[in-house]
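Note that this complex is displayed minus one protein chain, with the remaining chains in position.
Letters A, B and C name the chains as they come in the text, with residue numbers starting at 1 for each one.
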Amino acid sequence: MPDFKSPIAHGPVSAPDGVVRVEDETATAKIVVRAGSDSSAAADLSVPFGQSRLRADGTLVCGTRPDEWTLFAAVDRAAEVAASVDTEGFVSVVDITHGRAMMRVSGPKATAVLAKVCNIDLADDMTPDGAVFSGSVANVTCDLLRSDRAGDPSYLISCERSFGNYLFAALVDASTEFGAGLPAGLSIH
Amino acid sequence: MTGNRLPERPGEVIDRGTSLAFTWNGQGYTGYQGDTIASALAASGVEVFARSMKYKRRRGIMTADHWDPNLFVQVGDEPNVRAGSRCLVAGMEVSAQNVWPSLKFDVGAVNQMVGRFLTSGFYYKTFMRPKWFWHNVYQKVLRKFAPGGRIFWESSTHGAYDKRYAHPDVLVAGGGPAGMGAAIAAAEAGASVMLVEHEPELGGHLRWGDAADLAALAELTSAVEAHPGIEVVIDSTVTGRYDHNWMAVVQRSHEIAPERLIKARAASLVVAPGLIERPYVFAGNDTPGVMLSGAVRRLINLWAVKPGTRAVVLSANPEGDAAIADLEAAGVEIVAALDARAGEDIVEVEGRGRVDKVVLGDGRTVSADLVVIGIGWTAPTSLLNMAGDRPVYDPSAARYFPNQLPDGVLATGGITGNGTTDELVAHGRATGSLAASRALRSRHDRRVLAARARNPEGPKPEFLQDTRTPLARVPHPECYRSSTHGMVDLSEDVSSKDLVQASKEGFDSIELMKRYTTVTMGPSQGKLETVNASAVLAEARNMDMVDIGTTVWRPPYAPISLGALAGRIFEPIRRSALQDWHEAHGASPLLAGQWVRPDHYGDPVGEARNVRQNVGIIDVTPLGKLDLRGPDVTKLLELVYVNKWQKLDIGRVRYGTMVAEDGVVSDDGVTGRLGENHYLMTTTSSGAGAVWEMLEDYLQTYRPEWDVHVTAVTGGLTSINVAGPKCRELLLRLVEGVDLSPEAFPYFHVRRGSVAGVADCIIWRIGFTGELSYELHVPSGHALHVWESLLANGEDLGVRPFGVESQRILRLEKGHYIVGQDTDGLTKAPSAGLGGLVKLDKPDTLGLPELKAAYARTDLPMLVAIQPDDPQVVPMEAAQIVDGDSNRILGRITSSRMSPTLGRSVCLGQVDPSLAAAGTKVTILLIDGRRVTGTVQEHHAHVDPEGVRQNA
Amino acid sequence: MAKQGYRYSAGKLVKHGLTRGDWPRMWSRPEARSSYDVVIIGGGVHGLATAYYLAKEHGVTNVAVVEKGYLGGGGSGRNTAIVRSNYLTPEGVAFYDRSLDLYNSMAQNLNLNVMFSRRGHLTLAHTDSALRTMHWRAEVNKLQGIDSSVIDPQEVKKQAPSLDVSSGTRYPILGALHHPPGGIVRHDAVVWGYARAADHLGVHLLQETEVTDILCEGGVGPDGKGAGGRVTGVRTNRGDISTPAVVNCTAGWASLISNMAGVPLPITTHPLQAAVTEPCKVFLPTVVVSGSLHVYVSQTDRGELVFGASVDPVGTYRVNGTLEFTEELAGHVLELMPGISKMRLLRQWSGLCDMTPDYSPVMGTTQVDGYFVDVGWGTYGFKAGPVAGETMAETIATGRDADLIAPFTISRFTEGDLVGEKGAAAVGH
Partner (left out) sequence: MIVVNCPNCGPRNSSDLRPCGELTPRPDPSTASLSEWRTYLYLRENPAGWVTETWYCRNGCRRYFTIQRNTATNEIRDSEAP
């Protein structure tokens, strides 16, 4: 199998003082599971809509929508993670690893960066660590997960793959207020 | 240069250590850091800043703040800068606007002499004859008189602006004592607060007040700054309150952008804008040297500028009285201190470039160069009106007061009554606590409702009732006059005479009067004019002010630049995994919706020919792709497509057309069955989103009992069509796990296998080009490898990429129509020539009754293939098909190209049913006016109607 | 009482200036009669024009125009005043072209300068398919004798130098439909001109009078409303008025009125917003419209840019406007004219539009005898005011739908024969 290629052709971009960092995490296995709330898959995944949980095997389980979960894991584990889902009843498991670009915005100013391009209330009590939600980011529909790192806010943002390059540029553009520089060849225009 | 700068004042905001050089009408000036453009010029003795709009009258400082109607200047390439509030920056090139040839001498000033003819609306009553004169002469002259600054449309700052969102519990509009009190109390109650102040510093009127005011200011400011729960946003205006407390805040001096728009969803809004001083209407009231009391106090106390030497002051309130004290302290001689409360008055001011003589109410004429007016207030109720309030006029206090506010909006401070600083702060604090309690309760509700927030612990905060002690309404005389030549609207040059005349002509409601005279339609939007205009109308109609009302306040409260409203340019662009490759290989980009695609690689005709002769590959990723799973997918397909779907075996693909509930063709594509309960549906590129939402709609609201899961996989599968007689040979070199022989894998079938080592590719035998072709759907992370492998392994076969334009040629040769190009918003299924595809005997399909009705009709247009009789003529797409030599329209060409395969032009067109039979001659009107004939073809396909090529 | 037939002219302007004498009233404030031959609901351009032509062309003068607010307070007073006739369908072209003719001679006929500025109208195309539609319109227009053609970007630049016609932009300008006879009119003056002329012919203009019900008998519905019924009068906040003929000219409120007669309409009410900037020296000589960017813009003689867009997606009777309208508007306008980013928005407002499924009006007789409709004007009805008035007057006077409006009667929705303007009229103006 040839290497997995991300739509984002840029490495991480950070502000010099580290207050914000934008990086590509597209190379993550992403498995979407649909199952009725009374299914055994749902019981197994055991995360309500809007929340997330790190499974013992390292898989991050997100309640992305009512009766829908997205599972994140290392990119080579896609098949294994997909196979781990209990498919008793009407359950579907779709590997969307190739279908979604994913990036992370992190650092003390991550919330301020996101608040420039996303209308959702990101206050700690409205969107706590672990919160899963969907919204528009720089005019692209995205799934978001707040997953803090080392006490600083951090957001995993995924979008339809074809928007990936644009969205990355938009997030870096939003970070320039806090000192990040747009790398050569990257522009929102 | 005359030095009008006073010795140091206790509250001054200028930094005398930092001089700033700038130019005014080309001449060099200096001011201090902290000056506005106007204060710096006034300090240097400048008295005339502008010419008025209609009569070109000289104009000077009037309010010395943002709303000053006379201080509009051009700064470099920026028009309409408010010199009364724009801070001076070194190097500014400032000039007067709306003057010709110069501010000193303006030719247009002759209008003053003919002013009596230029009453409001005069232009409606003349210039009608002769007809051509209006357009060719009068209108051009009128346009020359347009006021305002100049646009330098070569220098753009589009995209340099910025925006952000905010979600404060409490947003306070106005940073005077009341607003600061509200912010502090709300923050103390645990609310997150955004405090917005229009001026460059907090403080409101305290800033230009006395020692006690300055002390109170210092105390309040440090309390605000000390509280971490308050975000202070200065030099910023709350410009709009929209439904559900969606607030627009324009931030002017932000370091990263010329202006920034903050969009805030506030749970509670506290409106604390204070009051705006109202001008007085008397003859000559627009002469330079006539200033409002606030203007002289600001000039003296903030910028240490002496506003004149000999002053007449007319005061009706303590602020007017305080102006007298300030003037005296500044060494201005008070020629007359008139008390409006005691009936003293000013009748007229004379003077051209500056006040010279003042005629007083008692008949005396005195000489003075400054007239100071402190006769009352306008309540800036704009934000309250936007929140649905209809403020009510109170004659005893001579101003409007808030009436009925929704729960999420509270008012405090001067807009609600009068008080000492302590009383204002106390009222502000009470308002802030109330606002916080309501906001925190609403926040609790939101947390309960939003799944991501998890349920809040703790009880629901209480909804406090309003127990505030209202501020007093101190009696104030109503100082209005309508029977003078004074200006009511200085920006629009509308006098009270004009208003009285308009009322007599039938424009006797405030709204009609506004539209006829343009009063309140200028840059200050009624802030200075609206109450005076109502008062004039009330007197003219002998009615009460209360029954007249005001014109409607609308956003923005303070004008906001288009650049800030636009903000950053966030225009999402979609790129396939191969787009970088296309661009690196000379593809000319084609923007199709949000997608950027390869239109061609330099030679569309050659690329098309290559497909017919050898093999070509095209990136068709934007095709919508939906993964459908579940036992009820067939039912869904039966519902949304016009054709039958029951007997689609695993491994087969079928073409389908969709219509909307009105029977109009809405989309098309193929759907393949990959497994027992697993299908892949494709849609048109532009229809992908709509089809997905439509499927969800019917699944969720119409047939919730059906078990179907829909997943959009458009970008996840990179779609590559491999087409041409040699494509099988090419694929044989790369495909594993699939028998590509025509017998094992015939037309309209689907297989899964690996391509160039990439597993899990979906391969189906279909194509838009009419050639033998396979469409590969490759996991996008590996798509580039597959694409490059196809090219690398087919060199000997002549493989070449082709773009969208070649595909358009090829599909037209084959007669495949494009929804939206060959069909339009009225094309019902039978018109598209779907023939037997449509099944009317299904129990349920979208638009079924309309389909039945349409098939019963004989008058619907038909889509047909047409060949111009002259093979070299390619009629333009949209060329009309007409009835012989007449102009009667019988159809149109919807697609046309020169066919490289046939060496002749080929078309699709919609025609009247009378022309639809094969062999019918039609007349086509070319764009150059020629009429040519064409012949309707038997099949839509011009090339290979039997399908030998695609079935190979 | 308004002075009958007082004529405006340059001479009168001089006379009044010299004597400083008062001008006569343009219209009176009459007391309502208890009965009229025709009651027209809605004091916008459609209602007033209908009244004027009824009186002028058909001698029907016992007519009341009932307006709940002030004259022109609906769409007629808040539209961006763009007039043109380069429609997509032959029906549309014939209809709007007649209206343009009437506009052209309006100042003379009504003796009020409505400031018709035939400055030309550009509809920009940013995509191949938009360009194809422009060609389609141009071809249909030419066959109908309308001056309309597709021009290339260089020619666009000549017509409107402030446009960015370079090719690298997100929404490149590939060409435009150029319609020289299109332009703008001083919208209020049109309202006042018809009002004044109708008043002079004896029509009663009843302002601040709101219709609260339509009185019917004989129909299938409650209170004798609905199909088969007959109109007997209207109820207003100032009392009942009896009349055999009621005309619904209430645009955004059309459904509310029509429901009163038991005649449901294929209409939803959406706000359409507009905005003006502060004035700047005049630099934009023509009207510029971009369908795909949902904006249109023109510059008034006073130097303000007047902007419009497409209707708000959320249907509502609220007219207080939205922030996102101004944001999108500015973003799109600056894509076309990046140079004006420093101009400031001065005021935004909105009006109600009566949207139909096929972007064409609903006109003429209905299933209730004596109840006429002139509604469904959506975002484009200002330019149709004169011809709608003329044809509605004919329809009311003769009881038969006038030829020009035959394609627009309500029966097309039961017969499934919608008009094909949707493609072109979405943001046509």
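Here, contacts are C-beta pairs under 8 Å (C-beta built on N, C-alpha and C of every residue); 3 or more make two chains touch, one makes a residue touch a chain.
Source: prediction; values computed, not measured.
If you put the hidden chain back, the residue from C:11, C:315 or C:399 that touches it is C:315.
Residue B:697 is the one among B:93, B:333, B:362 or B:697 that touches the chain missing from this view. Contact with the omitted chain, checked across B:796, B:844, B:870 or B:938, is made by B:844.
Within the complete assembly, B:243 is the residue of B:77, B:188, B:210 or B:243 that touches the hidden chain. Interface with the hidden chain, as seen from subunit A, comprises residues 49, 65-66, 119, 133-136, 141. By the touch definition given at the top, subunit C reaches the unshown chain through residues 253, 255-256, 259, 264-269, 313-318, 322-324, 357, 413-414, 416.
Mapped onto subunit B, contacts with the missing chain fall at residues 242-244, 246, 263, 265, 388, 446, 449-453, 661-662, 693, 696-697, 700-702, 704, 843-845, 847-850, 853.
To be clear about the criterion, only the chains that are shown with their structure count from here on.
The geometric centre of subunit A is 30 Å away from that of subunit B, both derived from CA atoms. Look at where the CA atoms of subunit B average out and do the same for subunit C: the two points lie 23 Å apart. Shared interface positions of subunit C, defined as residues touching 2 or more other chains, are 170. Counting partner chains per residue, subunit B has residues 159, 263, 569, 571 touching two or more of them. Residues 1-7, 9, 27, 32, 34, 48-51, 63, 90, 92, 94, 96-100, 112, 115-119, 121-123, 125-128, 131-133, 138-140, 160-163, 165-167, 170, 173-174, 176-177, 188-189 of subunit A are the ones touching subunit B in the complex. Partner subunit B is touched in their complex by these residues of subunit C: 2, 8-10, 12-14, 16-18, 20, 22-29, 69-73, 77, 90, 105, 107-108, 111-118, 127, 129, 132-133, 135-136, 138-140, 143-144, 161-162, 170-172, 186, 188-189, 192, 207, 277-283, 300-303, 318, 320-323, 326-327, 329-331, 333-335, 337-349, 357-358, 416, 418, 420, 422-423.
Interface residues of subunit B, counted against subunit C in their complex, comprise 77-80, 114, 116-117, 119, 122-129, 131, 134-135, 139, 142-144, 146-161, 240, 242-243, 246, 248, 258, 261, 263, 386, 501, 504-509, 511-512, 515-516, 523, 525, 552, 554-556, 559-567, 569, 571, 591-592, 662-663, 820-821, 824-826, 850, 853-854, 876-880, 882, 887, 889, 892, 925, 927.
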